[in-house]
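I'd like to ask some things about the structure below.
Missing here is one protein chain; the remaining ones are kept as they sit in the complex.
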Amino acid sequence: MAGNVFGKIFRVTTFGESHGPAVGCVIDGCPAGVDLSAEIIAAELERRRPASTVSSTARREEDAPEILSGIFEGKTLGTPIAIVIRNTGQRSGDYDELAGVYRPGHADWTWEAKYGRRDHRGGGRSSGRETAARVAAGAAAKCFLAAYGVSVSARAVSIGGETEEAAIEALLEQRKAEGDSAGGLVECRIAGIPAGLGEPVFDKIGARIGAAVLSIGACKGVEFGGGFAAAASRGSANNDAPLLPPRSAEAGAQNASFADNHAGGMLGGISNGMEIVFRAAFKPAASISRPQDTIAANGGKRRLAIRGRHDLCIVPRVLPVVEAMAALVTADLLLEQRCAPAQEARKGPSFH
Amino acid sequence: MAGNVFGKIFRVTTFGESHGPAVGCVIDGCPAGVDLSAEIIAAELERRRPASTVSSTARREEDAPEILSGIFEGKTLGTPIAIVIRNTGQRSGDYDELAGVYRPGHADWTWEAKYGRRDHRGGGRSSGRETAARVAAGAAAKCFLAAYGVSVSARAVSIGGETEEAAIEALLEQRKAEGDSAGGLVECRIAGIPAGLGEPVFDKIGARIGAAVLSIGACKGVEFGGGFAAAASRGSANNDAPLLPPRSAEAGAQNASFADNHAGGMLGGISNGMEIVFRAAFKPAASISRPQDTIAANGGKRRLAIRGRHDLCIVPRVLPVVEAMAALVTADLLLEQRCAPAQEARKGPSFH
Amino acid sequence: MAGNVFGKIFRVTTFGESHGPAVGCVIDGCPAGVDLSAEIIAAELERRRPASTVSSTARREEDAPEILSGIFEGKTLGTPIAIVIRNTGQRSGDYDELAGVYRPGHADWTWEAKYGRRDHRGGGRSSGRETAARVAAGAAAKCFLAAYGVSVSARAVSIGGETEEAAIEALLEQRKAEGDSAGGLVECRIAGIPAGLGEPVFDKIGARIGAAVLSIGACKGVEFGGGFAAAASRGSANNDAPLLPPRSAEAGAQNASFADNHAGGMLGGISNGMEIVFRAAFKPAASISRPQDTIAANGGKRRLAIRGRHDLCIVPRVLPVVEAMAALVTADLLLEQRCAPAQEARKGPSFH
Partner (left out) sequence: MAGNVFGKIFRVTTFGESHGPAVGCVIDGCPAGVDLSAEIIAAELERRRPASTVSSTARREEDAPEILSGIFEGKTLGTPIAIVIRNTGQRSGDYDELAGVYRPGHADWTWEAKYGRRDHRGGGRSSGRETAARVAAGAAAKCFLAAYGVSVSARAVSIGGETEEAAIEALLEQRKAEGDSAGGLVECRIAGIPAGLGEPVFDKIGARIGAAVLSIGACKGVEFGGGFAAAASRGSANNDAPLLPPRSAEAGAQNASFADNHAGGMLGGISNGMEIVFRAAFKPAASISRPQDTIAANGGKRRLAIRGRHDLCIVPRVLPVVEAMAALVTADLLLEQRCAPAQEARKGPSFH
């Protein structure tokens, strides 16, 4: 309910509106002994800030995280970790003229449908600012995963359909001149993940990662391994031949257990020790300066050109967010595996 | 945990192995007064049975559901609804020669990695048989939704990349002759859905539907509205212009509130009253009679040709499963909306 | 929500109305390899049947459980275990004259307040019949616990305030003659429980057991160790002196770690290796044949004498229910301990 809590064991509650005092999160269930500091979190948040590129316009955002609990002498205690990131740099004035009209492609319309009112000042909790809290929590998850040799990394595959850097730059310059925007495709890989994570039936690892990634604003699709291309393939091509049995010591080596990876690292909803590979599609940024048709609250037609500072394409900023969500799911599944029903009942008090 | 429970309020627990006495489900949280009967459930299950087509091979499966609780005089009581479907028609012998080898594309390998053992007889709980329980639960959800004027329907968009019926038939004949299989693409529409469902941040409606659909075996991707094509689009084309304000009486008419539906019925993770439209990609059926490379439990190389009865393409059978999952999510979100934080505090005992 | 699901990992969903076809449960999260059979479950259910004693009147109830899933060759698979117990022996006619009046002390009044209607035929899901499903699930939990050397046993401490058997018999004969009823006090001990179970803050072991026991119908109070008497004690008397440090091998011996057990087996919400000891108070059976004042649905005053078959005191029947709830909580906490944040992050794939 309310949708602000994520995860089952490695559980994260986020808070904060873009125009309130702060955003942040509380992480419950992170094991003890993990190296974590405000510096580590700040480094992840830095990746999220709008860079001075053609793609993004720099809104002044400063993300200096403060850890209020759960850490002692640089290591997690196993108690809840509260991280606060103060808000600075919002300029309400930028948004005043948007009061009373619905920005196409934004949540203004649906927010009002759901809540009966709308915060026109930058989107409140529906804006991109809340992703700062996700990235902070993801930083903790990544530190936990690091101790297992698991790493998560995302990259932009294409922007506006272009894959080559020069073509991307040209396309973005064009869109900027037109007052328009571009979407993009992100690929993410989870390396070093052990086999056996995920639960058959409803908690398949693809379902868990998919839910996490689809919860990122502007994400319109997710695919694993062969993905949508597999729908047009054949079994003899799409099946990956096993090379090593599950329990073989060699099976631990990255990407050695199967001849190929159309499966994207999962079979029957359970990780198979190959890299998890997935791609996420992000729609074009909704705020554009080019005039659009819309309506006002009373239904009257309006033409709207959104001035101010907004991104041409959110993909560069969303990479750490995709990684954060993938890391949170992987951390959660690692911990869930410890109490999975596979564990045979054992006699005696040593049940660890 | 354990992954056999789905949903938050309209909650479903499924049970049953393909070679146990029965499969079934218990539905908790279904409101009272919904018309439901064993006949209604049986009709949905019938759609799931392998039909006598080139695509599927008929395994004798009889799905005669029995309702053990929660219904009185044809209507739900509001108490848990237990539905049992006895297993018949399994033939263990079909699977004996598979003991000791890992079927490529199946969960054999990962099941053993996770549980330390493997049930070679038809997949146990990783087989398609457990979808019968999902479809039974989905039938109840559909009945609940019907009272709201909400309907769910899925169709096959393409099989093996082909969209035209004649080309599909030809492709399937070809694959059959080759001892191979085909994947396919399913499109599902949720019509009549009110605006305002879904919670921003982590419980976005796309995340919830995505998780549900990606939990179906063989599903390798899901996209909403413009989906992956939106990644190559521009804002001016992808944004849908609002035509009616949220609270307008006319906004209730299906598909009248926006000029287009690239959004696929959701903005900012909240339904906008337009049809929800999503597509799910299914990989080719993994069991093929054409020989494949694999290994035995001791690591020795094997050639495997899977005889017996298996589908060329699972898409025709999976349509009611996709609908069931979409219906379960929609029912859940409808009920969650009732206790969403949007509800202002009111004085007095009449808090309904 | 809906209140029919219990537990976090060892999770139970119960179903069934007293006048429907069956009651039963689905257990999710029970580890694999636990010895379990219909015979074991039937033996526990037998303890719950009304015995031919002065205290109880025998209603014909037959509890022949059927296991529909999750067991293979006498051991759990780790998949959901569905248990069905068919209803027999209800006689609707017994209850017809109760239609239209509210039985004092029963849920008739509140059920109607909550649901807007009422099932006068024996209480539906508010009757004692649903405890059969709890006892069946508890049987599975007990089998799991047995492998750990953990046992649960409840006994009647007093009935109607009397502790000696002769006095109890006399009191019950008296109440029967008067057409009245009696309450009682139950004590339950969980032996062999390892130290370390329970989570500080909200999931203290006392809170979890308390919730479980207070969910049993007619339970009006629960206390642990010194309980309500501790409220009148002093620290020097109530504190238990430690004799052995936590990690000492000898600490595993039952009841050896502390000089006394006013704590009832828990400190700071975490088990300390001593026996868990708690007591539960049950109010007198509400159905009595002696006339009582009540009202009809239209508010008119009535005098009501409840004929038919009802218990003088529910305590003898409730002992296996108390044990079942305590066993379910203990099983759940044992599994939760496996993924508690105490587990330090470790490098490498062996995360078990």
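By letter and in written order, the chains are A, B and C; residue numbering begins at 1 in each of them.
Convention: contacts are C-beta pairs under 8 Å (C-beta built on N, C-alpha and C of every residue); 3 or more make two chains touch, one makes a residue touch a chain.
These numbers were taken from a predicted model, which means no experiment stands behind them.
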Option from C:35, C:66, C:112 or C:275 whose C-beta touches the chain left out:
C:112
Selected residue (touches chain absent from view) among C:154, C:286 or C:334
C:286
Give the residue, chosen from B:44, B:223 or B:336, that touches the chain omitted from the document.
B:336
Touching residues on chain A - with respect to the absent chain
1-2, 4-5, 8-9, 11, 13-17, 20-24, 26, 28-29, 32, 66-72, 77-82, 84, 115, 119, 124-125
Residues from chain C at the interface with the omitted partner, ascending
1-6, 8, 14, 102, 104-107, 109-116, 125-126, 130, 158, 160-161, 175, 178, 180-185, 195-204, 206-208, 210-212, 214-215, 217, 219-228, 230-248, 251, 257, 259, 262-264, 266-273, 281-288, 290, 292-299, 336-337, 339-342
In terms of residues, what is the contact footprint of the unshown chain on chain B?
9, 29-34, 76, 78-79, 144, 147-149, 192, 194, 252, 334-349, 351-352
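The rule is simple: only the chains that are shown with their structure count from here on.
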In whole angstrom, how far does the Cα centroid of chain B sit from the Cα centroid of chain C?
37
Would you kindly tell me how far, in whole Å, the mean C-alpha position of chain B lies from that of chain A?
24
Can you give the whole-Å distance between the Cα centres of chain A and chain C?
43
Sequence positions of chain C contacting 2 or more other chains:
9, 29, 32, 78-79
